[in-house]
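The complex is shown incomplete by one protein chain, all other protein chains being positioned as in the whole.
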């Protein structure tokens, strides 16, 4: 009873503010433009919503993605003709929030939605956009079946199924693999599906798997598992894990004297691997959709410079894919010179050989992205393409 | 042998984390769920101390302990003291410490961003030792030693010192302790500070050991810590040490003999079995209830 005032005030403030907060949707201006391609001009800004995990377990990915998107929006708006009103929202790595955000975006009438960060949330949230007829561009979902959810769901991120077989084939050839140990975190959808692709690819290449070890996404001490792995005397250790686990895993493997090549999936593709694991990262092979050094084109160099200038650090794959996501939407908008959802959806279907920081990007009939993946090996603290 | 040692090293971290947890529970009968946040915070702050201030590890660890102690005082002051005398203090304390823990993590994200961070290479002298054919780093050995030393020091403190006597009096009966002239508030605050200081040292050592500090590192170890204090006996300091080591070894053995997917089940099977068979834990003693 005695000290209710502060809280009551806080609640009133929240309620009051929230009342004014809503209702400013639908910025003025038509979304129907004139001209075509580079000359296309649309009077109103095209509203694009992005539902990302900025806080919570996947917070580090979401942050990179937001940076990539905001950089892309800045570049596009500078370029003119078509401007974008980008709304980045946080799903707190909570599925419920993801669903709510998608619903809010469709209710607010955005023209396209980017996200969500995690594949599990994608299965829960993207059907809402599908039902509402709003095109979605997934920028980090790698699970199978994402785009099968409907004709409005697209992605610019390569699936594990596209990257990993290439990686495995390349390593098998260069390292003469016969006998490997596979490790993965089994309580995460991304790493588990990555594992499945690895297992299949290894079987296709005729490599024997001596042992399969699992851990939890939150684990950071891998010594017992690595000791177990070392007993099998493998030619290589294949790992499907997120970057949080990758760095301690690589460091500890070297520490206990396991010096064979370590092969990782998308999760390993992060500049942090070299900065933080240092020498231990030498010889780690990573297959990925994008890499700062391996993708050599002018767009990529500009992107790297701009990102460094803006955020003071090198971009990772998530930032690059996010950047590409909005750029792809822009290409789709310009294709029909319209910011309407239906037009963007049609436009996305026409993306073929678009120049992006990821390389030449095509969206195929299954609405999945196709572009070249890079297989790279850490040499002298840099990612270098594996020959 | 190698695996046994691995288990002991993993276990010593569990123990160090759990000792702080169990101290507050044993003496104040409160579960402080902000403890994992202090664990994470101290790792990040420790990294900053080494990176920016350039402290060597032997200076950084005590500094982290002090920072942890201060955080402990804040936790006690903000999340627990206002609840004193409330009928629902038990549940309310859980919630308030969760809330405060969430705020600490949010502040960490503000200060350090969501990315994984780590101590600069070479913070702790590199080097490998060998014992009976098993290899381990100097750091791992140091962690085991530090855990045991801190535990012994704390047990001595509680058993012998003036402060320890006051702590035990408060544990026995706060009202009676107050009548006997013990400053219950001060003892409570001190207990929180010591507990958090231990948690802080555990956090920094953990981050050094696995070369990674994440915002979620506390919640990852939280469940294990709970299992350890149950296994060892709520409020029992030697129990926390033995329980921690036991859990570490049991997990490693599970990896070896059952399969790594079932490793995490070990903690809970151990916990569950013990609760059913011996609720007071290995070292705990049943408290007599006054009628």
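A and B are the chain letters, set down in written order, and residue numbers restart from 1 in every chain.
Here, a contact is a pair of C-beta atoms (placed from the backbone, for glycine too) under 8 Å apart; a residue touches a chain by one contact, two chains touch by 3 or more.
The definition used in the following text is that contacts and distances are computed from a predicted model.
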So one subunit is absent here. Using its UniProt record, which name fits best from "phenylalanine--tRNA ligase", "Molybdopterin converting factor, small subunit", "Carbon starvation protein A" or "Branched-chain amino acid ABC transporter ATP-binding protein/permease"?
"Branched-chain amino acid ABC transporter ATP-binding protein/permease"
Shown chains in contact with the undisplayed one are A, B
Option from B:92, B:121 or B:253 whose C-beta touches the chain left out
B:92
For the full complex, which residue in B:8, B:43, B:65 or B:230 touches the chain that was left out?
B:230
Options A:32, A:77, A:100 or A:297, residue touching the unrepresented chain
A:100
For subunit A, the residues touching the chain missing from this view
3-4, 6-7, 10, 14-15, 17-19, 21-23, 54-55, 88-90, 92, 95-97, 99-100, 103-104, 107, 120, 123-124, 127-128, 143, 186-189, 191-193
Under the stated touch rule, tell me which residues of subunit B contact the chain that is not displayed.
25, 31, 78-79, 82-83, 86-88, 90-92, 94-96, 98-103, 105-107, 109-110, 219, 222-223, 226-227, 230, 234, 261-262, 264-265, 267-269, 271-272, 275-276, 279, 288-289, 291
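Here, only the chains that are shown with their structure count from here on.
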Determine the centre-to-centre distance between subunit A and subunit B, using the mean Cα coordinates as centres, and give it in whole Å.
36
Write out the stretch or stretches of subunit B touching subunit A in their complex.
2-3, 6-7, 9-10, 13, 106, 109, 113-116, 118, 121, 128, 135, 137, 206, 209-212, 214-217, 219-220, 251-252, 255-256, 259-261, 263-264
Going by the contact rule at the top, pick out the subunit A residues touching subunit B in the complex.
54-55, 57, 59-60, 62-63, 186, 213-216, 218-221, 223-225, 227-228, 243-244, 247-248, 251-252, 255-257, 272, 276-278
